[in-house]
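A single protein chain has been removed from this complex, and every other one stays in its place.
To keep things simple, chains are lettered A and B as they appear, and every chain counts its residues starting from 1.
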Amino acid sequence: MKRKKAVAFLMAMGLTFSVALTGCGNSGGSPDQETVEKQAEKETESGVSESDDQSAKTSEEIAELELVVGHAVIMPEKEDNFLEKKIRDAIGVDVTMNILGAGSDYTTALNARISGGDIPDMFQAPSTDALMQYVENGLILCLDDYLDQLQPLVDWVGGENGIKPNRIGGKLYRVPKAPQGIYDLLVVRQDWLDKVGAEVPTTMEEALEVARKLTFDDPDGNGVQDTYGFSGSGLFGFNAILTSYGGATTNELYLSDKGLTSTLLSPRMKEGLEMCKRFVDAGVVDPDIVANNPEVLRDKMAQCKIGMASYDWANMYKQINWDLITAVDPGADWIWMNPWDAQTGETPRYHIKSAVNTIGSWVISADVADNPEKLDAVLKLLNYVVSEEGNRLVCYGEEGRHYNVEDGMIVKTDLMTTECEYIWLYQIASRNEMEYLSVKFPEAEGSIKAAMETDRIVTYTEAVIMPEDFHMEDMNKYIEENIIGFIFGTRPISEYDQFIEELNTSFGFGEYMKIAEEQLKEQGYME
Amino acid sequence: MVRKMKSDRALNLFIYVILSLVFVICVFPLLYVVSVSLTPISEVHKNGGFLVIPREITLDAYKMIIEQRMIPQAMKITIFITVAGTIINIIATVVMAYPLSKRNLAGRKYLIPFVIFPMIFNGGTIPAYLLIKNLNMIGTYWALLIPGAIWIYNLLVVKAFFENLPEELFESARIDGASEFCVLHKIAVPLSKPVIMTMVLFYAVGHWETYFDSIMYLPDQKMQTLQVVLRRMLTPNVDLNADITIPTMTLQMAMVVFSTIPIVVIYPFIQKYFTQGIMLGAVKG
Partner (left out) sequence: MIRVIKWNWQYYLMLLPCLIYYVIFKYGTMYGVIIAFKDYNVKKGILASPWADPLLKHFQYFFSSPYASVVIGNTLKISFLKIIFGMIPPVILAILISECGNKWFRKIVQTASYLPHFLSWVIIYGIMIAFFSQSTGLINRWLTEMGFSSYPFLTDPAHFQAMIVGTDVWKGVGWSAIIYLAAIAGIDTTLYEAGIIDGCSKLKRIWYITLPLLRGTFILQLILRTGSVMDAGFDQIYVIATSQVLSVSEILDTWVFKEGIQRMNYSLASAVGLLKSVISLILVFGTNKLARKWDEGLW
């Protein structure tokens, strides 16, 4: 009797398990099963669209490529992805874009896949360090051997000069791409300037004075002193001041008339820090500036708390953001400024700009070279996305649906906003930045142009690859900690030389500069 | 019936005061989350970024989430994972915890450290991925159900609970000739309802929040779980890209409410088991 019950219990357990099992089978399905199904679908599909005798042949000829990216974007289902369909029609390559998480999740997931031997045909390199590792392990196709077959791509980036910023250690592993713009912009509220009787500042001293007025003269007229003259998103915000002194909040390498130098070693860095400290001491800087992120800063601007800011055009002047920023005070009139002049005889500059393309570069699996069909497909795809037809497709979508051509100008339709939110992922070799941005964000055209024309410090920091046993992150951390100390007065600026000395002795900063010089010479960035 | 004592009244007062305080501290920020999710962002800003009672209500953020084409599919998948996963978890955990709770289990001295050890040492993501791959589980929901079938923490909690049940209860059943499976099923499990329901909650919440495993093991975008889809709508990209718009606070908060409510509604069902004390006496008799 009792034994029977035990058996019943066991059976019940087994049953639950098997229910769970069938549940899995039904909605999951093994990958093999799915590919088989897909294959079948594909065959019927091509059978319908092509004439009978050709159908078998075509379905064999279509090469499949898997592209993997790490972005937080929602992709449509494969059947609804018009872009992949169009590419297939145009060049006979069946592209599938997969997303493997974003940020560090992407790095981890991608590495797990690669370790498991599932190397995607093409993927976005998570970082230069990661790419170097892959290259050392022989995972990445070197494109130098295929440049003769990639003429359209070479022409697209403007020949060897355009290819160079994509090289790493002199070799071309990244798919070369057209340079993308820097968005940072220095902005001020014109309506508030009028209220407190000030002009758009052009020099540091004027900027400090204006910041004072925007803080203490109650520009929003609510009778409460609740505004700040200057803010930014993170410590970077202080680059609005420092870069005009040849300095920056981080260690950045650039070429001056005396050869290679670092922002930290700029002879005027101390003056720059003094100026930052004067801003802070005057009480005109948003006390949360270091803690701000773009979203928080945007909210603060919308709440009419900020008079001037180091921000970027995309987060301000895109219609959707502009609506937010002016929602509370429709009269908020944010305009952009030229970099503030430090009056040291140097050209005023605002923020930095990397001479090397590092972010979002695509790379190709070395295994592709062993498969002539895949290799051919990759080369076709690379040449296609830079062709006039292909580039328009990956930038603007389908003509007549997502955009129209009026007098030779591209004009977007409403459907572009709703149906094309993912297509920029396919801009493998980037885009014609100015044209692209003005089509997509016509409302922000002026600010885009201003951001592009702003003078910036051109840096080569990203071109330097330090040996693995160098404590690069620790050094950067120490720099950040101390720059904050100097600006906010927890460490006197008179100790700046001592700080550089500490960097040399404890972190090997001198050695870093030496290695950097060697590598930049080797890569032909300097003589 | 029973004489109420003065000290009891003071204690009761103390209980109410403290619990009210806890309530306020926990609810005030949550109220803020709900209010922001219902208020147009411009209203939020007008209130200086803070509000508790919204003056103007909009469901736009919720509409945006629900209209997202991947949400219904992801919701179905996640519910399936949660239900199937929790069933597997509970069976595996209970069946393993019961023998481990027996003090006369031969080799228990070695078995328990054996069970605890992986809680502290693990091989990391890469060997885990290789294992799943070799088991042909990539691209199937098995990869989300089986590797995490037992959480060691939960196993230990259930084991501790079983240990506290008086052995005499089982003894009487065994004298009647019941097998251990029967004892577990008929005596241990019914007496352990509170802890088992707690485990249901812990495991279910764990499955509901599945994120990284889904990215890792399910390459097919159609198979992704709810958290993956929600985070894609939420995460502003690290590198600035003109095509990406930072989500507003309203959308972020709406997302929290949206993804939390389904898991919060199971709680009252579980709470029921906490309020009934156990009458061991009844079982003994």
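Keep in mind that, in the parts below, a contact is a pair of C-beta atoms (placed from the backbone, for glycine too) under 8 Å apart; a residue touches a chain by one contact, two chains touch by 3 or more.
Since we're looking at a predicted model, the values are computed, not measured.
Screening B:T39, B:T78, B:T140 or B:T198 for touch with the missing chain picks out B:T198. When the missing chain is restored to the complex, the residue among B:Y98, B:Y141 or B:Y203 that touches it is B:Y98.
Contact with the undisplayed chain is limited, among A:N98, A:Q133 or A:N371, to A:Q133.
Although one chain is not displayed, its contacts with chain A can still be listed: residues 104, 107-108, 111, 114-115, 126-127, 129-130, 133-134, 136-139, 228, 234-235, 286-288, 290-291, 296, 300, 303, 305, 468-469, 471-474, 477-478, 480-481, 484, 488, 506-507. If you put the missing chain back, the residues of chain B touching it would be 2-3, 5, 7-8, 11-12, 15-16, 18-20, 22-23, 25-27, 29-30, 32-33, 48-50, 92, 95-96, 98-100, 102, 104-106, 108-109, 111-124, 126-128, 130-131, 146-147, 149-150, 153, 156-157, 160-161, 163-164, 174, 179-181, 184, 191-192, 194-195, 197-198, 201, 205, 249, 252-253, 256, 260, 263-264, 267-268, 271, 273-281.
By our rule, only the chains that are shown with their structure count from here on.
Touching chain A in their complex are the following residues of chain B: 40-42, 45-46, 48-49, 68-70, 76-77, 80, 84, 87-88, 91, 95, 125-126, 128-130, 133, 136, 138-142, 145, 176-179, 181-182, 184-186, 212, 215-216, 219-223, 228-229, 231-249. Within the complex, the chain A residues that touch chain B are 2-3, 5-6, 9-10, 13, 16-17, 19-20, 23-24, 27-31, 34, 71-78, 98-103, 105, 108-109, 111-113, 115-116, 118, 183, 294-295, 298-299, 302-303, 312, 314-315, 318, 320-321, 324, 327-328, 359-360, 421, 424, 437, 440-441.
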